[in-house]
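The structure follows.
All protein chains but one are shown at their positions in the complex.
So that you can tell them apart, the chains are marked A, B and C in the order they are listed, and the count of residues begins at 1 in each.
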Amino acid sequence: MDKDLSLYDVRTDLALEARELAVRGQPSADIPGVWSETDSREGITVTRMEIQTDQAARQIGKMIGHYVTLEVPDMRQGDTTLQDQVATTFAKEFEAFLKRIGITAKSSVLIVGLGNSNVTPDALGPIVIDNIMVTRHFFELMPDQVSPGYRPVSAVAPGVLGTTGIESSDIVQGIVDKAKPELIIAIDALAAKSLERVNTTIQIADTGIHPGSGIGNKRKGLTKDILGVPCIGIGVPTVVYASTIVNNTMDLVFEHMKRHTDNTDPLFGVFGKMDETERLQLVKEVLNPLGHDLLVTPKEIDKFIEDIANVIASGLNAALHEAVDKDNVAAYTH
Amino acid sequence: MDKDLSLYDVRTDLALEARELAVRGQPSADIPGVWSETDSREGITVTRMEIQTDQAARQIGKMIGHYVTLEVPDMRQGDTTLQDQVATTFAKEFEAFLKRIGITAKSSVLIVGLGNSNVTPDALGPIVIDNIMVTRHFFELMPDQVSPGYRPVSAVAPGVLGTTGIESSDIVQGIVDKAKPELIIAIDALAAKSLERVNTTIQIADTGIHPGSGIGNKRKGLTKDILGVPCIGIGVPTVVYASTIVNNTMDLVFEHMKRHTDNTDPLFGVFGKMDETERLQLVKEVLNPLGHDLLVTPKEIDKFIEDIANVIASGLNAALHEAVDKDNVAAYTH
Amino acid sequence: MDKDLSLYDVRTDLALEARELAVRGQPSADIPGVWSETDSREGITVTRMEIQTDQAARQIGKMIGHYVTLEVPDMRQGDTTLQDQVATTFAKEFEAFLKRIGITAKSSVLIVGLGNSNVTPDALGPIVIDNIMVTRHFFELMPDQVSPGYRPVSAVAPGVLGTTGIESSDIVQGIVDKAKPELIIAIDALAAKSLERVNTTIQIADTGIHPGSGIGNKRKGLTKDILGVPCIGIGVPTVVYASTIVNNTMDLVFEHMKRHTDNTDPLFGVFGKMDETERLQLVKEVLNPLGHDLLVTPKEIDKFIEDIANVIASGLNAALHEAVDKDNVAAYTH
Partner (left out) sequence: MDKDLSLYDVRTDLALEARELAVRGQPSADIPGVWSETDSREGITVTRMEIQTDQAARQIGKMIGHYVTLEVPDMRQGDTTLQDQVATTFAKEFEAFLKRIGITAKSSVLIVGLGNSNVTPDALGPIVIDNIMVTRHFFELMPDQVSPGYRPVSAVAPGVLGTTGIESSDIVQGIVDKAKPELIIAIDALAAKSLERVNTTIQIADTGIHPGSGIGNKRKGLTKDILGVPCIGIGVPTVVYASTIVNNTMDLVFEHMKRHTDNTDPLFGVFGKMDETERLQLVKEVLNPLGHDLLVTPKEIDKFIEDIANVIASGLNAALHEAVDKDNVAAYTH
């Protein structure tokens, strides 16, 4: 029980981080039933991963499925050339991802932008939706006139429970029943496990969106089981708990201090010897009663969210329509 | 056929205007099957109307049902005292309207804000939604803890066909199937038949929202027939066709000139003798090929929309929850 | 006096229209002291004009100076390829304009975005400012590190009298005294003389901004006389009076009717025989007491303003810095 709670505390929405946690101190190749490969190029690291067995899923704490992660440490620098490269990389990875999981170029798609458009770090989904090239209505109203190279794409931002009074998953299910897409793509803002992940990492997963993930504490998920059609989740960490910042930083401090001394015991005492989970528990115990364990986000969040939303929207527009030039994705989004 | 087209051209979303058109030159009391009464107070004119028979409905061109119209000529002056009075009047009229059509104080309500939040004069619905006091989730998640005097209210802005790729009525139907409200209230921006109506008139009708009404050229409506639950439409004219402005103004010019001469024939010639419908047809014939028959809106539309959206949201919050003070409605909306 | 008033009514902020009014019924070449040339290409008409003599200035009602007008009738179609072409054309014309009036590539520039950022059709200036590549602070703080091909550019949006309580020209003068630019470029939204000009026309003029022009009824202008440095005004019509729409349309109606009959007298009577000025006066006399002579703007103004602001900002960024590629101006603005 206690164990579970502490496990919950270090849980992460990113499969990449979950695997890292699972293999603490041993090379990642050691987990049977997990395939992965990593490409690094021009400041963008792409990790493709597949969790293939129940046992691997249990060990990592993530569902069987396909995962792709883009890590772009310099994403927050506001470099538009880099952003275009990320959008192009995202488009290519997403297109390959669709093929890998068996989605054809004709399948109709509903894109769902989860989150609250009035809360900047939670507005990623709605802002992506604003920039999606929507085509479904042309297929419905004038199917003969649609140029080749496009598929039916629709896009909705269902809002959040606190502002609609309805679970967003219920809203999405209702819309799915009417619009009958063959694939759902749901975009969601996540809580990061470290400050450097905030607005620098994008995860694509064919396991959908799960309750408790994301910022908005959903109680129901968006998955193939629930919706009846495949659901790809796209997640970006945009906030981080104050307690997480403290814990990560203390790790760094301890490592820093270790590098400068031989006998570390007297340096950090009991606190330094706690494992990460215990320490995080302690930090939370201290902050929570004071109401200080806030979710925080970088000061420049408005710009960061706009940039990464443009990357995702540009990438999706290029990946979903063959007619869109994958090498110049930004031209199709404003 | 030709006749119908021209009729279509002068069609209006406001029952008040439809009746005026139907009784040109004769007192309104003359239409059998139409009941109405009018109150004027402190710059606010309230007209309650009921179309009771099929024949009356055909004659007026509006469905059998209940209609309430608030006309506030000074609404655009930015007078906050007047706005509070309008909100209070709206709340009282709306509450009485609910009783008249048999909606109880317990019925759960879904409020639908139609329109495009990125097009200011079409953003009325979405802005109202942003200011609605949403309670349904409390009834769902902790029914025992909801204070008396509230009912379950949910609120969604389904977007428009051009940005979602899905008919807004399909989205609403999907949500209704899941959320199962007992009443829908749909807010929509309308095209006015005269510039002075823009942002000065609010219509409440239990006949719902009909295809072709509103700014967004819906192809399907939101009515009890379609949704299976009663649907109240709240409409506000926020735009007007250039051709309508021209035609209304020429009417005024002709009346003005008539007052200053005996023999009017030579004054306006053939043009002056056309009836309103013919003249509007002519104006449209001239403007359309040039692409000049634009829908236009006053320069100050941002402020006007915000003001009237606040009036409606405040009014609804007060009307829907008995616990909300009807005499100080503005306190509950920001 | 009466004459002057009516003249005032047809006055226009566009030199192009002023010349048209001045040469009613005769070819434009007939005005001595006015030089002009026109290029039309790919949907963009560029007219370069110079008013060279006092007499020509008096005849046209515009000051001696250089004027360039871009007319893009399809500007409102939302075609991004066309928009890029307009931005490129604007950049090239503006660069040539600077040379023609003797501004060097090194001169420091202050760009002033006039207008009210909370009133969409008046927000052109402030939105342009948001997208200007600002460099002056680099020249001030680290002059040795600025790459060649750039000049010092600063940018301010001084607000409007109604929201600051200070004349915008006073604010600009105060800033000029401190920042000491060698050139002012002021962007302003104008009232159009016809609906088709709204958001389709851009005027560049080295005569600055004059009292009474623009939407905001300035009482003081921004000119070289007042500010002590050259001032280029960039104006875009974004609103039009209801009365102007009526008058323009009646002109079109009369022309339309004339084409279909021989004897026009009985067609329009006295009204048809009025000249444009008299008719506009009459229309204003009718509308004004009712408060109906509103400034109106197209329903889609949010998008139109954003598009044309991006064109101007992209164009200025490219024209002002030699290092910016004039053939791909959009890449430098988001």
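The criterion applied here is as follows: a contact is a pair of C-beta atoms (placed from the backbone, for glycine too) under 8 Å apart; a residue touches a chain by one contact, two chains touch by 3 or more.
Model, not experiment: these values are computed from the prediction.
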Sole contact to the chain not displayed, among C:Ser36, C:Asn118 or C:Thr277: C:Asn118
Full-complex contact with the absent chain, from C:Thr47, C:Gln85, C:Ser154 or C:Thr297: C:Ser154
Hidden partner interface residues of chain C, rising order: 118, 130, 134-137, 152-159, 161-167, 170-171, 173-179
Touching residues (missing chain, whole complex) on chain A: 118-122, 195-196, 215, 239-240, 242-243, 245-246, 249-250, 252-253, 256-257, 265-272, 282-283, 285-287, 290-292, 294-303
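By our rule, only the chains that are shown with their structure count from here on.
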Averaged-CA centre spacing for the pair chain B and chain A, given as whole angstrom: 42
Centre distance in Å when chain B and chain C are each reduced to the mean of their C-alpha atoms: 37
CA centroid of chain A to CA centroid of chain C, Å: 46
Multi-partner residues of chain B (each touching 2 or more other chains): 118
